[in-house]
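Structure record follows, encoded as structure tokens.
Apart from one protein chain that is not included, each protein chain of the complex appears where it belongs.
Order of writing sets the labels: A and B. Residues in every chain begin at 1.
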Amino acid sequence: MAASEVAILLVLGLQQSVTIALAAQGELLSEKSGVMNIGIEGTMLLSAFVAAYMNWLLRPMFGLSTPYVALLSGIATGMLINLLLAVLSTKLYVDQVIAGIGINVLAGGITVLALIHIFDVHDQTPPAVTLPYVFTIPGIGSTGQVSLLEIFAFILPVLTYLLLSRTKFGLRIRAVGENPKAGETAGLNVVRTRILATTLGGAMLGMSGSYLSIVLNPFFVKSMTHGLGFIALGAVIAGAWSSFLVFGFSLLFGVTFGVYIEYGGMQGYTYLLAALPYLVTVIAMALTTKRLRPPTALGAPYKKE
Amino acid sequence: MRKSFPGVLAVDDVDFEVRKGEIRGLLGENGAGKSTLMRLLYGLYRLDAGRIEVDGKEAHIGSSHDAIRLGIGMVHQEFMLVPNLSVKENIVLGFEPGSSGVFSPGESRQRVLDLSKSSGLPVDPDVVVERLPTGLKQRVEILKALYRGAKTLILDEPTAVLTPVEVVELFKSIRKMRDSGTTIIFITHKLQEIKEITDSITVMRRGHVVGSGPTKDISIGQLANMMVGREVIRSFSFNPYSPGEVLLEVKGLRVAGRRKAVAVDGVSFAVRKGEIVGLAGVDGNGQSELVESLIGFRKPLSGTISVKGVVTTSLDTSKILEKSVGHIPEDRLAQGLVMDFSISDNSVLGIVQKDEFSSRSGLIYVDKVRRFAENVVQAFGIVTNSVSMPAKNLSGGNQQKLIAGRELSRDPDLLIAAQPTRGLDISATEYIQSLLVKSRNSGKGILLVSADFDEVLNLSDRILIIFEGKIIGELSREQANVEALGRLLGGVSA
Partner (left out) sequence: MNAQAKGSTLSSYLETSFHNALPSLLCLLLGLVAGSILIIICGYNPVLVFGEMFSGAFGSVQGLSYTITYISPFILAALAFLIPGKAGIWNVGGQGQVYLGGITAALVALYIPMPPILWPIVALLAGAGAGALGAALPGILESYRNASAIVTTIMLNYVYAPIASFILFFVIAVTFPTTKVDSQTPKFSSAVRLPHIPGLSSSIMVFFTILIAIGVYYFLLRTTLGYKIRAVGLNPTAAEMKGIDWRKIKVVAMMIGGAVAGLAGASEVLGTYGNYVDQFAEGYFGGMGFAGIAVALVGASSPIGAIFSSVLFAVMVSGGPYIQALGIPRELVWSLQGIIIIFASMPYIYKVITKTDWSRAWRRTIVSPGKLEGQ
């Protein structure tokens, strides 16, 4: 393969990585506080739809800055869904797993419903203008256009790292996810911290979904998340809940997934590539040791005495 | 002050006073009310009657935050630390220095170092807490309280999880703190310690204060008497004591603990046919871990356990129980019954696969199980309409009767009964105790592990006292009296 082909392949993979990375950092935040959102796919999908819809709908109103407004609306959607999930699971002790699965299924159905209802089609929204690009990587044509979101995706792990280790809020998130009882006796409001952390994580999930429908593509396509949400979950686990490792795995998984999409089905080994992120995650889980373990209170509802 | 819980008057008309800058010891056995008293001071419970004054002013303590604001801090037996955070992070959690939302590790570190120096409690602020030995973890807890401005520090059984070396360090720290003006309330059941470290002592028993005064004026004997002392009423008839062959033999047993590295530290004893061996001790001295190792739930670090001459140290629980060993667990809710199971189902827990209850292919003979359960219910006086009712509908006493009945119906040669009458009323208690005596009279061997000293004194042919993982004394029925028992329970041997 020529160098430029490899380069294009790499960039395509990195685009998937961006999607995964954004979602993974968001999921990282919520899981650090103890809330597991299995509904990543659904959240991403809904955010993607809302962003694409707004992008198309609000063009007359906002003109050139429409994509930014659309992005904001996607972010808001992500935050809203995660907020709902957080409240349901911390206050109503709803089972996080089932609620997450429910969100995934519901999102799948509702987005298509909306497509039919609003646009009278079954598969995708009408094209709109994508988020403008900031610069272009030379030598690979239009694939090399880089927008704000891609740049942000690379900065994000630094931000989450700083948040978790250098802010009071981050410290409290880590405490609450590990030993909520200790946090409570130290005077923290466990429920509130979890809700805030998860909602903030939702913002990133929203970004990830929006990335799909207003940057990678100029429209929303049904089921466009393809399991990327679960890959993001896998990246969080494989990366042992540490910002930079999670980012690393996001990159890796993205590239393998990208190759799978590009050659999908044509070569036997591409099926293995499709399975790779998930397999790696399972292996990572089998290898958990005391050092690399999930936040102890993850997934467990916190009941005050 | 007064405080009740449903059915139990935990703290009854207690007057308790502590002077500033003194180390006050609070002595008592399980259930004496000392923990409850302190929880009232710390805002974890609310008073039913009475009042609290701090520095001469009436104080209302509705939550631990109130207590903290009044300068009262408490270090619990179970540490409240976040394991993956560093020492400094744990100490400042919730009250981090610095304005805005930024957490400054440098400033936190400095604060912790300053505090550490002024209180005389050295720590390394940057170590991750889960790597610390227990003694240092406790020190972090103390610093946490001091950081929040505690002028009065309540320590609840602080030496329960420490090694002897760590205890020495702790006492040094406590003296330093007292010298710099902190008031300390030291809760314990250990007589030697309380004599060593405190300036004055209050003794509680069954919710009352039974005595208090300056430490130098009270002898250990007096303390022992006050802590345990009550009239012993023997109401059971025992056959003459002639123990038969050895049923259970334990040699040099060492077992790791839930919270300590070593909970059982070289224990040896035997239980014979036709005797009740009482293992007396205040909770937390290794009894739980000992029982768990006997039934195969927890593998020992070293030593041997034999049942009827066969070594069982590394055997699975099912094999051990098969040797006609019965077990009444100390926690009926978490370990004894499956609450959502019916009484029938609970009665055959662990034995449902036996030929009498199910076929070779695994089909349960529901009628036979039900009949067995009905027999147990009848024979042991369990109050219920039907054996199909879930166990959680039974009262506590009846639940315990079910557990005891289930075990005794199998007529085990060796019965290990851990806190069998905990939480039961008088009639249920006496009933179960009579069952144990009957069993003993018919030639069975019983290991009675209990923190109820009445029970131990009443029932045991021989009493072994466990303290800090070791058996520090043995009393025969004739030798067993309140003072002797009290001394040993408090850690004073001979």
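By our rule, contacts are C-beta pairs under 8 Å (C-beta built on N, C-alpha and C of every residue); 3 or more make two chains touch, one makes a residue touch a chain.
No experiment lies behind these values; they were computed from the predicted model shown.
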Interface partners of the hidden chain - shown chains only, full complex considered
A, B
Among B:63, B:180, B:219 or B:442, which residue is in contact with the omitted chain in the full complex?
B:63
Identified contact with the non-displayed chain, of A:4, A:65, A:136 or A:288
A:288
For the chain that's not shown, point to the residue among B:101, B:244 or B:350 touching it.
B:350
Among B:340, B:356 or B:411, single out the residue that touches the unshown chain.
B:340
Across the whole complex, list the residues on chain A that are touched by the chain not included here.
38, 88, 92-95, 97-99, 101-110, 112-113, 116-117, 122, 227, 230, 233-234, 237, 265, 268, 271-272, 274-275, 277-279, 281-282, 285-288, 294, 299
Hidden partner chain, residues of chain B it touches:
46, 60, 62-63, 295-297, 316-321, 327, 329, 334-341, 345, 349-353, 358, 362-364, 366, 388
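Everything below uses one rule, namely that only the chains that are shown with their structure count from here on.
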Could you grab the centroid distance between chain A and chain B? Build each centroid from C-alpha atoms only and quote it in angstrom.
48
For chain A, which residues are in contact with chain B within the complex?
165-172, 174-175, 178-179, 181-183, 185-188, 296
Can you list the chain B residues touching chain A in their complex?
64-65, 68, 80-85, 89-90, 93-96, 98, 101-105, 144
